[in-house]
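If you scroll down you'll find the structure; I have some questions about it.
A single protein chain has been omitted; all remaining protein chains appear in their positions.
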Amino acid sequence: MNSRHNPLIGGLKAAAPTAGIVVPLAVLVALVSLGDQAMADAGIGALVDMVMAVGLFTFWGISGVLSFGHIAFVSIGAYTSALLTIPLTTRAFVLPALPKFLANTETSFVMATIVAAVVAAAFSALVAIPMMRLSGDAAGIASFALLIVVLNVTSNWTQLTGGLGTLTGVPTDLTLWGAYACAAVVIIAAAVYGRSRSGRRLRASREDEVAAQAVGVKVHRERRVAFVLSGAMMGVAGSMYAHWLGSFGPTDFYMDLTFLIVVMLIIGGLRSLLGAVVGAIIVSVLVWVLARWESGQPVAFLSIPLPLGFSDLVLAVVLVLILLRRPDGLTRSRELSWPSRKRRLQEAANAEVAERELA
Amino acid sequence: MIVLQNIITGISVGGLYALYALGIAVVYGVAGIINFAHGYFIAFAAYVVLALAGVPVILSILGALVAGVAIAVATERGVFQFARGADPGTLLVLAFAVALAIKSLLTLVAGSDTVSTSFGSNLAKPLQIGGLSIVWIDLVTIIVAGVMLGGLALLLNRTPVGVQLRAAAQDFTMARLVGVRSNRVMMVAFAVSGLLAGVGGLLLVVRSGTLTPTSGLQPVLIAFVAVVIGGLGSLSGAVAGGFLLGGTTVALQVLLPENIQPYRDAILYTLVIVILTFRPQGLLPSANERSRV
Partner (left out) sequence: MPRLELIDLHVRYGAIAAIRGANLAVESGQILALIGPNGAGKSTTLAALAGACEGKVSGQIVFDGKDISRHSPEKRARAGIALVPEGRRIFTKLTVEQNLTVARAGRADRAEVKVADIYERFPILGDFAGRQAGLLSGGQQQQLAIGRALMMRPTVLLLDEPSLGLSPKIVEEVFQSVLTLRDEGMAILLVEQNAKRAAELADTTYVMRHGKVEGEGAKAVGEELSQAFFAARGDEGTTL
């Protein structure tokens, strides 16, 4: 590290190239904003998904531990935000049985998002206690279980969530640039975390858990940090989701959404933040094009009639192909970095020394 | 009397769940894959039964079994065989992708609406034995489960193929080193799970009378829980887990107070997380086989 004097500056500096993706992203968003309302709407959706992908990457990508349950935290974030932002009169109508405090509190999107992040983080901290001991197959099954538990509760706790039906009335006040702002914050947070000591330790444990433990990394603790951070990010995404659509139900946060985000991560590259961002963009575009064709609309003057359900099939097939052929995704799990001739020479020299030692 | 009837229902549901669980366990034991797509093998077979409406029953049954085996082997040959040796995360996501592919295929062909059928509807009739009133389908389920379990046990213990399967499940590399063909063993494992899926599909259609492309989700989630209870990596554990889960489900249905009933799933799956954390080898004492967890 080149800054012993101020680790924060040093950390930000190291994270900068990775986080720098927010700049070209801004350009993309600017382009999208030139389109019509439908386009902007799709753009917001893509950014919401992107936040989820980055959130999932922060845990799964860095720790190497599987999680199919993260969408549960999105659900919690969405409901928390909704409960705080549905206008009071509407609220009395759609959620008549709310406890006093919730029935009477109304805040802004920003505030609600922060609270959503905190609540989701708290919940994930709780869940992390048993779950961080698991890895491999067990982690996969446990994360499914988490998703189901949350679904079951949100579907049945009618008093708080409106039950199985759609909860309506959330103000759709999320703008394209508002969504961008949220995404940028989350991306930068992910980049800084990835470069932090905790993040680097976690990465080390991903490569070789035993070796990492041997050098003193408290693997379970580092995992918990990542899990809670990603839980918070999912909470943000949930709030964004609620304010993007204005209405949603418990089943919005189940297998289909989980699959979508997993596809994004894997296509882009599971192990890099850049992968999460790129994957989100690519899959969003793909799904948008396919959805338009499925509903008989043209894309750039081209209209291909597609039957319903085709886009799911395409995604599934693409995922299978990527997993079998290019498991590192399109970005090959590389991050953006400062182009540095000096560093490349150093790395080459290191490799040579290693070779010689073994000979 | 009521108690006895409930017990029989419990055994019936337990048998069904044991079949679901075995489908997962057989593939997991040999290939190390937690096949999330298994539920959709079941759904696929169920749809084939529907497609064969009007045809003599015996052909429908055969059709379901063939369909189950076909989709399972096709999945192994077309997807999983190229992923041998991949890490558990990749395999699980792969299985997830296959599940979605099958589901979307079913949606494309059959639409996403719920279809209802009268196949086997006469099995919903009650049967009177003495003072006992049970439903025909419960009896049929118990018999079918018994036959399948017995057949599987026979296969695994008395046939050369079965012994190869068990050897491969215990130590795949060593099995290859004594000449067991890995491709063959994988295919057989998937074929067996496909047969179980075919039976599962038949029972699903008869027991619920309706079908949608997402009908495959429920069985596979049940199978997951049963396998976890019984201990990942153990066939007998999967069976025991299935029966235990079935019995517990019926018991909870009967015993849980009204207001907690809807949260049954939440309770169950929280239990899954707890078991995985504190007793990954499963709840049952017989699960002393090597676990990959």
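As written, the chain order gives the labels A and B, with residue 1 at the start of each chain.
We adopt the following convention: a contact is a pair of C-beta atoms (placed from the backbone, for glycine too) under 8 Å apart; a residue touches a chain by one contact, two chains touch by 3 or more.
Predicted model, so just to flag it, every value in this text is computed and none were measured.
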| item | value |
| --- | --- |
| Full-complex contact with the absent chain, from B:Leu139, B:Val163 or B:Ala191 | B:Val163 |
| Selected from B:Gln128, B:Thr173 or B:Asn259 as touching the chain missing from the view | B:Thr173 |
| For chain B, the residues touching the chain missing from this view | 160, 163-164, 166-167, 170-171, 173-182, 289 |
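Here, only the chains that are shown with their structure count from here on.
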| item | value |
| --- | --- |
| Inter-chain centre distance, chain A versus chain B - centres from mean C-alpha coordinates, in Å | 32 |
| Residues of chain B touching chain A in the complex | 34, 79, 82-83, 86-90, 92-94, 96-98, 100-101, 103-105, 107-108, 112, 217, 221, 224-225, 228, 232, 262-266, 269-270, 272-274, 276-278, 280, 292-293 |
| Sites on chain A touched by chain B in the complex | 64, 66, 68, 130-131, 133-134, 136-138, 140-142, 144-146, 148-149, 152-153, 155-156, 255, 259, 262-263, 266, 307-310, 312-313, 315-317, 319-320, 323-324, 327 |
